[in-house]
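This is the structure I want to talk about, given as structure tokens.
All protein chains of the complex are present and in place, except for one that has been dropped.
Showing chain A:
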Amino acid sequence: MLKIEDLKASIEGKEILKGINLEVKAGEVHAIMGPNGSGKSTLASVLAGRDEYEVTSGSVSYNGEDLLDMDPEERAREGVFLAFQYPVEIPGVSTTNFLKTSINQIREHRGQDPLDAVSFLSRVKEKMKLVEMDQSLLSRALNEGFSGGEKKRNEVFQMAMLEPKLKILDETDSGLDIDALRIVANGVNKLRNEDNATIVVTHYQRLLEYIVPDYVHVLYNGRIVKSGTKDLALELEEKGYDWIKAEAAV
């Protein structure tokens, strides 16, 4: 589904991603871990199409197509979804308000008829339950005055609504207490199937107890320095990142 080869990206002339290689197949869950500032969010942003980042070399192929050549909205319509680490506040725009337009533009792109108000609302109701979210949040200005947990639930709710193929969750666990974490993880798990793939970015192993990954990668200083199975996450939990840093320095 996704093939990243030797991806290098910089911002304001500073190289952040220094040659990433990663392949994700349909049905898989990949975890990307690593200390703060190692480039995890940068990778997620580059995949979603944020244009402040300049891709200096490498390629990303998504279902056989050149992902880097697509506008952010095109990527979303083709099924890429990023749950943001820091979702932005948008005064005066509610979640339901923009999702209606989003969904119908995505549907149009896929050659489907637009959802009418009734079917849209019933889908909203169904997906709200998935993340045990309060309906009142959806009609409030996006993320304005939301708690950290509410923001993250709202991201996963949107993910459920848009039914993406490649889901990238950037630190969706941060700011969540254990109950909320369980709910959100449960929601994510329910959205998993053989046709879609998930990339979970986190720097705690905790989330991975609930969303069990097939592969774990350690991103450090702009490179994937180690890959393994879920045991690698446990090892990191136990030993911290210092040994990785030491190994990478060699």
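Following the convention adopted for this analysis, a contact is a pair of C-beta atoms (placed from the backbone, for glycine too) under 8 Å apart; a residue touches a chain by one contact, two chains touch by 3 or more; residues count from 1.
We take it that contacts and distances are computed from a predicted model.
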item: Chain left out of the displayed complex - its UniProt protein name, from "Fe-S cluster assembly protein SufD", "Succinate dehydrogenase iron-sulfur subunit", "ABC transporter permease" or "SLBB domain-containing protein"; value: "Fe-S cluster assembly protein SufD"
item: Hidden partner chain, touching residue among A:E73, A:E126, A:D179 or A:E247; value: A:E73
item: Option touching the unshown chain, where A:V46, A:I103 or A:L191 are the choices; value: A:I103
item: Residue touching the undisplayed chain, where the options are A:I11, A:A26, A:V55 or A:I90; value: A:I90
item: Selected residue (touches chain absent from view) among A:L82, A:A160 or A:L236; value: A:L82
item: Touch list for chain A against the chain that is not drawn; value: 48-52, 71-73, 75-77, 81-82, 84, 87-88, 90-93, 97-99, 101-103, 105-106, 109, 141, 158, 162
